[in-house]
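Sending over a structure as structure tokens; questions will come in a sec.
In this view, the complex is presented without one of its protein chains, the others remaining in place.
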Amino acid sequence: MWKFIHKLASPPHFYDLAAKIIPWFAVVALALIAYGAVAGLFLAPADYQQGDAFRIIYVHVPAAYLSMLAYSIMAISAGIGLIWRMKLAHAVAAGAAPLGAWFTFLALATGSIWGRPMWGTWWEWGDPRLTSELIMLFLYFGYMALRAAIDDTAKADRASAVLALVGAVNVPIIHFSVEWWSSLHQGPTLVREGGPAIEPAMLYPLLAMIVGFSFLFGALLLSRVRTEVLYRERRARWVRNLLLPSGESA
Amino acid sequence: MPGLWQGLRSIVRRDLLLAWKRPGDMLNPLFFFAMVSTLFPLAVGPSPEQLALSGPGVLWVAALLAALLSLNSLYLSDFEDGSLDQIILSPQPLPLLALGKSISHWLISGLPLVIASPLLAMTFRMPANTTAVLMLTLTLGTISLSLLGSIGAALTVGLNRGNALLSLLILPLAMPVLIFGARTVSLAAADDAVAAGIYFLAAYCMLALSFAPFATAAALKISNE
Partner (left out) sequence: MQPKDAKTLTELLSGTELCLLRGERCLFRELNFALSAGELMLVQGANGCGKTSLLRAIAGLLELETGYISWQGVPTTKDRQSFSGDLVWMAHRVGFKGDLTLVENLRFEAGLRSASLAEIDAVLDRLRLSSLTDLPLRSLSAGQQRRVALARMLTSDARLWLMDEPFTNLDRDGRMLVEDLISEHLAADGLCIVAAHQDVRLEVPMQRLNL
């Protein structure tokens, strides 16, 4: 088992293994998203309260879920890289950040679009989920900005790892704070916690979308990390052999 | 083995001495605080109800911005003149010294804001019963900001345009403080229960106290390389 993990941590092995995994992830993602989209957008019955507008949850909820998953992956791999000094872990964190930011943005955009027919405005500060997501976006921007500001890759890795870990501690606190803040005014919320039980015809497509998005994220992440690895190891022999298959020297 | 208390005292004393020689360190955040607090009424109009309503929020945002302004230079001069090398290499644990710097930062930049806040609260026509809550929340809040802000300051010391980056990094950390601080004062003005907010601020402060010095120490070592 340890041997497998040890092997995985080596960049060339990861590069090859990831190349094999990505197509599978992509196929699964495509299948699940196709099912979820068709079932959710067309087949599921309209919500008794919101009509067809609710269908945006099939994108909004997975996006929001993934924005948090991406941050967790980013923080955990940054932590592994910092504590065990694994270079690959840092590459994973670096790759996860922009993806997470995009999912966060998607969650915000779909949340805003959903809000328009419901509240009449494009933005509702009273909604804790939306406000939390906005702060999440700032966390991602901060991480990426810090990385970009430091020239030395190893130093950038470690500094942003500290930031990611500090942010990780703060994320639950932020959520709680925003919940409390919005509970002072009974504002409209997007997803009613503990509301009427969601019926299976609505639930299964949603689950499919969430899992499908996760696989999509996985495929995209592995792809990004491959590129990161290639860039970071660009001086190593295995990369040169890869890029010049005929064996000629650069 | 050097005494920990002596180490802490040394660095707090040094920073206070430096602030004494450069009074700007203390006065700048204070002036900024007062200035921002005055700009708001000028901009939104002098209606007393509006001022009283927005007072807690405005004062809190002003305090937050003033704290951000002063955080930028927390480690800058130490980094530039090589003192940071000596601090990192001292036999004292680095988190302890980082804590000391946060303490002195609060004494220099945070405490004056707390002391000045009742005066400014008066200009906002905030009711007198809110003053105690305002000062308490600002105390807990500015202490948290000094602690958490030092992490951001340590991460960005020596970077170009570290200023703007520092604000971006600290903003998410500061938001819970701002939310609970400002809203608790508003609740006090409406004679509602403030215990929840104050407990939260105290808990957040304790949390910051327990992990911020370690995070700052880790960040300092990385930034100083």
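When the chains are written out, they are named A and B in that same order, and each has its own residue count from 1.
Definition applied: contacts are C-beta pairs under 8 Å (C-beta built on N, C-alpha and C of every residue); 3 or more make two chains touch, one makes a residue touch a chain.
In this text, all values refer to a predicted model and were calculated from it rather than measured experimentally.
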item	value
Absent-chain interface as seen on subunit A, which is shown	151-154, 235
Touch list for subunit B against the chain that is not drawn	1-3, 6-7, 9-11, 13-14, 17-18, 21-22, 77, 80-83, 85-93, 97, 221, 224-225
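Following the convention adopted for this analysis, only the chains that are shown with their structure count from here on.
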item	value
Intercentroid distance (Cα basis), subunit B paired with subunit A, Å	32
Of subunit A, residues touching subunit B in the complex	135, 138-139, 141-142, 145-146, 149-150, 155, 158-159, 162-163, 165-167, 169-170, 173-174, 176-178, 180-181, 184
Complex contact set, residues of subunit B against subunit A	151, 155-156, 159-162, 165, 168-169, 171-173, 175-176, 179-180, 183, 187, 196, 200, 204, 207, 211, 215, 218-219, 222-223, 225
